[in-house]
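Apart from one protein chain that is not included, each protein chain of the complex appears where it belongs.
Going in written order, the chains are labelled A, B and C, and every chain counts its residues from 1.
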């Protein structure tokens, strides 16, 4: 490590949570921890965001659940998961071995369930923040149904806020014309940060069978295809609030991540790219450090929102 | 032409407008007619949709106006154009040489201007329908500002409807959570069809200069990247109304077009793909005919909405 | 995870190719039935890796045997000797240790011979390979199995090689001739329809039937939950398991096949 390296400061705060670097893995793309642990040292990640969890175990959707499209993939996993207590019992002991903040992505089909799952995870030792999923396009109730109306979104945020002292991070739906309003509501509800974007509602049809490829009919588009859309929304959301923004959507390399950061994101999450190359989060961290060196930026926080608009 | 070919019927009606086949070119991607006329016989197109026109000539945005991204491009042309009378004088005589319906894409910065441009084009001989652009992300006033609120969208639709006997086709913004509501409003306002999708608001940042690549800061994403998003919206919009739906977004080949048709579109438009290969509209027409032959479908209209949902 | 260099790449027979990769960190770990998840060079407009069974493995190299069926596998044919290919693997559970008291019956459809050949080459005893395909060019590796001393029985749908019909007909004929002679253990890889039919035989004859499932995959690592299959648990309950991580090999009795869309399998 050179002198200048010793001075590079990649740390960033998300509410009271201090991350050693700004690069997380996005919910649903890195499992619950063990899946990639042989390849990627979890302690090197800014944070580990686990797959969406509701109060009770959940089956998710019938397969096929995923289909590849140009520049991305459409998934309709449907939030399969072991439930809040199942997660705590099965994965927390494993995750505790690593020096990494654990952020749990939570959802429910009712307002009450959002509160209950928050309370269960709040009581568990080893959970460091909650990301509220009000933007999943792949479940009939819950998810996006809450996230595209400012009032219902606010209700969920308040309910979760009431049930935990952990940092609360609503994950916003990209599927609205006024993302700033949702960002502001999050700030007003006392949330510690916001994250965006979730996948874009999408559909793929098999023209030979004349059926949707996904059994769920619709799914969510992720990957490089959505990156320019995500940058625009992150830029707009970050301008609307003072709480930190965690950005995701199509990050494949450090350059994609830095676009988000210049647009105002305090941290980023790598999603679909993990399937392409599980080392992506680590190469993104290194790439951000390289960029800082090249541009003589010592503190990561000086990059946040450093966009010069015409 | 074989016997079975003679029986293939590709014609379709959009309101009172009869198209010889369901494949148009999308506004802004085929100029005003002369640009591609040496390569593509305009008479073979289902319809020619010209670039957005307001009442007065308009400069559009400062360059750079376009940037390539994975699976698409982001443009912020900003609706440069010769104005309604300029268009009529300069291009109608040319377009009249061809046996092709001319659909003019119109916009304004005020409700009144939408009405005025409609009236001017209504009076011109050689215009066959008006597509109302309430969804362009690249102009500060007008465009998308009208298209993401049901009430202002309805005002524009009524204003145009009042000022013309031509078929009226509002072009909807993809940037809303409830596309069906906008489709229904169009039907209620007496529109003859709807078209969708326009580009998705997007942004690209040059991380070396720390500036947006486009002088306009934001632009609209088009191309294959948006196709699965468009299919989902078309499917939803078509389910909401009885008027025909004209679908566009990322069509590169007949398969992409047929996905839209199965999802409920009565016609499709080829956009960005014209830049890749100007022959795309013609290969899409041929590909639809091939598909009909292979699937023993004689009338194109039997394909519309022929999706079998799980 | 490794970056492997292509040692050789050649056509095996019409439509099928053999790709030999230098993978000294992966190859020695391979168990028969495992697979690698391969990023296809120059497949820039598609994101996902492609899974391929391991056909051969020694200390330094591993070989896959593949059929060109789509965008990715078509581009794969263009990979040249000396090129670098990114690999994840070895992945999946692999076949269990064969029971040496039972005669092994291997049932292969198309490229399904690949994992079965690795299995056979490491078995303590020989048995019978039933290999089927649409036509004669889909029959692969019969020579290799014969060289190992296996009895090879061929079936093609068009009758262009071996008996005409499905590979399960050949299996049924064998079972009828050998009724009760010796207990058998089945190992199968091929299309879902074939696996299902083989599974039914396993249950009927009261043999173990190890079936390698072929599901579209996302991560290949157990993280994305794209590849799930309903599996009967020891306690009788039914749970999703991940074909990439908990499979691809499951025992015939465990698998809860879909009731509907039976014909919709590839």
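Remarks
Here, a residue touches a chain if its C-beta (ideal position, glycine included) is under 8 Å from a C-beta of that chain, and two chains touch if they have at least 3 such contacts.
Remember, predicted model here, so these are calculated numbers, not experimental data.
Set against the missing chain, the residues C:45, C:67 or C:102 yield one that touches it, C:45.
Across A:28, A:52 or A:71, the single residue that touches the chain missing here is A:71. Only one of B:13, B:80, B:110 or B:283 touches the absent chain when the whole complex is considered: B:80.
From the set B:64, B:83 or B:177, the residue in touch with the chain omitted from the display is B:64, counting the whole complex. Hidden from this view is one chain, which touches subunit C at 42, 44-45.
Interface with the hidden chain, as seen from subunit B, comprises residues 28-31, 34-36, 39, 51, 59-60, 63-68, 70-73, 75, 77, 80, 209, 223-224, 272, 274-279.
Note that only the chains that are shown with their structure count from here on.
Distance between subunit A and subunit B, defined via averaged C-alpha coordinates, is recorded as 34 Å. In subunit B, the residues touching two or more other chains are 70-71.
Counting partner chains per residue, subunit C has residues 45 touching two or more of them.
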